[in-house]
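Below is one structure; the comments refer to it alone.
Of the protein chains in this complex, all but one are displayed in their positions.
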Amino acid sequence: MYKVAIIGASGYTGAQLVQLVQQHPSLTLAGTYVSENSADAGKNIGALHGNLAHVDATLTPISNEILVALTSQVDFIFLATPHEASHDWMPTLSSGRAKVLDLSGAFRLKDTAVFEQFYGFAHTQKNSLDVSVYGLAEWHEDKIANASVIAVPGCYPTASLTALKPLAENGLLDANVRPVINAVSGVSGAGRKASLTTSFFEVSLHAYGVLGHRHTPEIEAYLGTPVIFTPHLGNFKRGILATITVKLAPNVSQSQLDAVYQDAYNGKPIVRLRDSFPKIDDVAHTPFVDLHWKLDEASGYAVVTAAIDNVMKGAASQAIQCLNIMTKQPVETGLVL
Amino acid sequence: MYKVAIIGASGYTGAQLVQLVQQHPSLTLAGTYVSENSADAGKNIGALHGNLAHVDATLTPISNEILVALTSQVDFIFLATPHEASHDWMPTLSSGRAKVLDLSGAFRLKDTAVFEQFYGFAHTQKNSLDVSVYGLAEWHEDKIANASVIAVPGCYPTASLTALKPLAENGLLDANVRPVINAVSGVSGAGRKASLTTSFFEVSLHAYGVLGHRHTPEIEAYLGTPVIFTPHLGNFKRGILATITVKLAPNVSQSQLDAVYQDAYNGKPIVRLRDSFPKIDDVAHTPFVDLHWKLDEASGYAVVTAAIDNVMKGAASQAIQCLNIMTKQPVETGLVL
Amino acid sequence: MYKVAIIGASGYTGAQLVQLVQQHPSLTLAGTYVSENSADAGKNIGALHGNLAHVDATLTPISNEILVALTSQVDFIFLATPHEASHDWMPTLSSGRAKVLDLSGAFRLKDTAVFEQFYGFAHTQKNSLDVSVYGLAEWHEDKIANASVIAVPGCYPTASLTALKPLAENGLLDANVRPVINAVSGVSGAGRKASLTTSFFEVSLHAYGVLGHRHTPEIEAYLGTPVIFTPHLGNFKRGILATITVKLAPNVSQSQLDAVYQDAYNGKPIVRLRDSFPKIDDVAHTPFVDLHWKLDEASGYAVVTAAIDNVMKGAASQAIQCLNIMTKQPVETGLVL
Partner (left out) sequence: MYKVAIIGASGYTGAQLVQLVQQHPSLTLAGTYVSENSADAGKNIGALHGNLAHVDATLTPISNEILVALTSQVDFIFLATPHEASHDWMPTLSSGRAKVLDLSGAFRLKDTAVFEQFYGFAHTQKNSLDVSVYGLAEWHEDKIANASVIAVPGCYPTASLTALKPLAENGLLDANVRPVINAVSGVSGAGRKASLTTSFFEVSLHAYGVLGHRHTPEIEAYLGTPVIFTPHLGNFKRGILATITVKLAPNVSQSQLDAVYQDAYNGKPIVRLRDSFPKIDDVAHTPFVDLHWKLDEASGYAVVTAAIDNVMKGAASQAIQCLNIMTKQPVETGLVL
């Protein structure tokens, strides 16, 4: 059994991690932490997340002493923390035997100038950034297996890259026309906090972060080509549907396209190649990415849609996939029951 | 044309009043006000409420000078303000020719001890309280017609009293068994503010204010008998459905019950006696109260359900009904188009 | 007062038309009709649509005699009927003094080969098709004013064309990159009928009609350039949000783009140029189209979003706009109150 600590357990991703660790056959929950001044310190996690009312896990305020102690006391540390906290704590947390899985955006972008532009503060943890591995589980398995610091991908990039990488890696994209990614996320993507924007009455489908969202450079960095990415807030709790329109290189056929996806995801149980365009609820509360695609051979345009649960494959369950890879277990262990 | 000012125009009720005043054939909007320190001061109302993007109405910060000026400059003042503000300002606002329609709870309970228990502060405006009239439009028409201060009823009491008063006024209730009122409200009932409770992810049907909600004494005061009232928060934006279970006096028949409702609401166009149990969406965005009922003659228990839009009949459109009565216009003027 | 008949009044569009005719100052409802064998024949419309419970309008089964009679008895006939019915009845209905506003797709496509491909039956009403005018109210005002048969545009084309025509008409689109239209529609778009697809439990955001929806040729015909259009079903009742990504011609600036939209919609009260990306609920239950756009000058890509209520501007209220134009009334009469 591996010992696991979760820092930032009060949020939606943290609570999901608690649930996944509970149901995982080789993980044991060693501690759940919240920020030092959190109003939730001392509460049981079930007081915040009613679905976990049967779970015995106290939210302990984090401290520098605890950060240091965890590096030798546990095997894995999950950070479901603000970007700044992950950034500042990483050198300490990664200094011992514990491996760190960071679900914030602090270590996803290797280019610190781009990072500063999109995250609003300078990146000063160059060493941690150098060793961190981008945890896109289906594509970076070898590197993940040997990493000590994992930057778990963002929710939109996970959906977008799973759909687009088979095309990019096989040279199927027309170089002159950018892929257009339209994605709709459930409200959990905004995190657990009081805000007028995510107030029930105010939520209604709309675009945001247009032509400037911080997941754009993340997608571009790991795809290797520029894209147009437009996120939307939808009136549902969990899930992302990404609808991606691409112009393909000349003369690609539907059967070639099919083969590319089948090759890419053969033996990858978390990616489900579907017979029809997936719904959000097909993947809600699951670890899966569902993909379906269609090509208009006459024009060379294709549409691919990818559905994920943003709290699961877009965050918590992808972190567990990485842990499974790091511990040489089947990638779906504790996820597909 | 009557001149109207709306104080507290930034909230859901205030915005609804703006829309209703705009569409009313004999009302003109003289001013829209927000609290002195509101972050919304100076904005156009459409910046807060996208549905009003075409309306030209600036949110002006209220001040004591404006309060005084309004009493002579306009004919009607709507207060969609916190209880405390309505309480404190009423003597000033009701000192001139303007009539005041208060949508807060400040002047609904005549018993100041009960008021203090449920609202948390002492009522010190005895004179205003004495002259205020409870604006339950279908039941207090004569008093409303001559009032200078209207306490517009709460949303839950409006639904509950419309359903129960025909029974109580006709002596049909069993005196030994309390009416049980279960009501579910849309999230707009909680007002426009950032709050974890009304955050989209957190909203899911549940009871609140059990055996202690401040609308209980309001219902009891205007019904004349104690009730058990259990409010719930539902996952929708607008509307209240109140399901009311009563034990009737011995030997009441279904046809007697039908007659009592028909008599009570004959000539009352805002109350619709339906052929089946109404849905929330039958009344959302409308001024109507929809009623339907059924009696089990064997046991003497009956179930009545009442559906309203809490922002409309539960607040704004009932205030307009009162104004229509005060100006001798048909009660549905500007409401049923 | 103009006399109006509505054929197909039992559906969502028909019921919306009834409500709009009721509130229009110069229209009177002369009759509401359903198909000859409809199970709803003889019912009051309020029995089907609870929001209209106060309306006195019986659903009369249509017959050939009635069709003929209507052409001389009323001024305007609204067809909220299946494509086949509109197609078959049009010669009869348009043979008298009554003008016809058809909300089906029967007369939108002038190219009968394309029509047959996308609608599945041959178009045999060449004369009616020749005289019919596409009722995109903000763009075809002159033709609408003199038309006897209006093909009211589809919901998706209305949103898409309102967003794209200012760009196309001003030559701002890059000719080598197709506009990408992603749109999400509420469930009312599927019509009022029992279907597993639109059953509450089954509805969850997903793409459909990918690279083959019949609104694609409609958009292309009235835009004058090919597009990639991907519709989605969303988990809400009313509204469409279209998110449109375009590559602009070289060197277009944000201020040029702004000017183009302002010029296009100056004096058009139904189109609201917004300061931020609109939400579905900003336009639900309203006749408006809300537009907002943003350009990335570096890449030349721009994103425009358009929000409409599919039952209103996407169907019923646009039909009323056309009627207002045909009767020389301000276009927003009876719509913006």
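In this document, chain identifiers A, B and C correspond to the written order of the chains, with residue numbering beginning at 1 in each.
The working rule: a residue touches a chain if its C-beta (ideal position, glycine included) is under 8 Å from a C-beta of that chain, and two chains touch if they have at least 3 such contacts.
Only a predicted model underlies this, so the values are computations on that prediction, with no experimental measurement involved.
Colleague: For the chain that was dropped from the view, give me its touching partners among the shown chains.
Modeller: Result: the unshown chain touches A, B, C.
Colleague: Out of B:H54, B:K165, B:H232 or B:K268, which is the one that touches the chain we can't see?
Modeller: Among B:H54, B:K165, B:H232 or B:K268, only B:H232 touches the chain that is not shown.
Colleague: Among C:A175, C:L196 or C:A298, which residue is in touch with the absent chain?
Modeller: Going through C:A175, C:L196 or C:A298 one by one, C:L196 is the residue touching the chain not shown.
Colleague: On subunit A, what residues meet the omitted chain?
Modeller: Where subunit A meets the chain not shown: residues 22-23, 47, 50-51, 53-54, 237, 269, 272, 274-275, 278-279, 281-286, 288, 290, 336-337.
Colleague: For subunit B, which positions touch the chain that isn't shown here?
Modeller: 176-178, 180, 182, 184, 204-208, 210-211, 226, 228, 230, 232, 234-236, 239, 241, 243, 245, 247, 277-282, 284, 294-296, 299, 301, 303, 305, 307
Colleague: Going by the touch rule given at the top, which residues of subunit C touch the chain that is not shown?
Modeller: Subunit C touches the missing chain through residues 12, 187-188, 192-196, 198-203, 235, 237.
As a convention for this text, only the chains that are shown with their structure count from here on.
Colleague: Relative to the centroid of every protein C-alpha atom displayed, which chain's own C-alpha centroid is closest?
Modeller: C
Colleague: When the C-alpha atoms of subunit B and subunit C are each averaged to a single point, how far apart are the two points in Å?
Modeller: Roughly 36 Å, centre to centre.
Colleague: Counting only Cα atoms for the centres, state how far subunit A is from subunit B in Å.
Modeller: 46
Colleague: Hey, what residues on subunit C touch two or more of the other chains?
Modeller: 278-279, 281-282, 284 - these are the residues of subunit C that touch more than one other chain.
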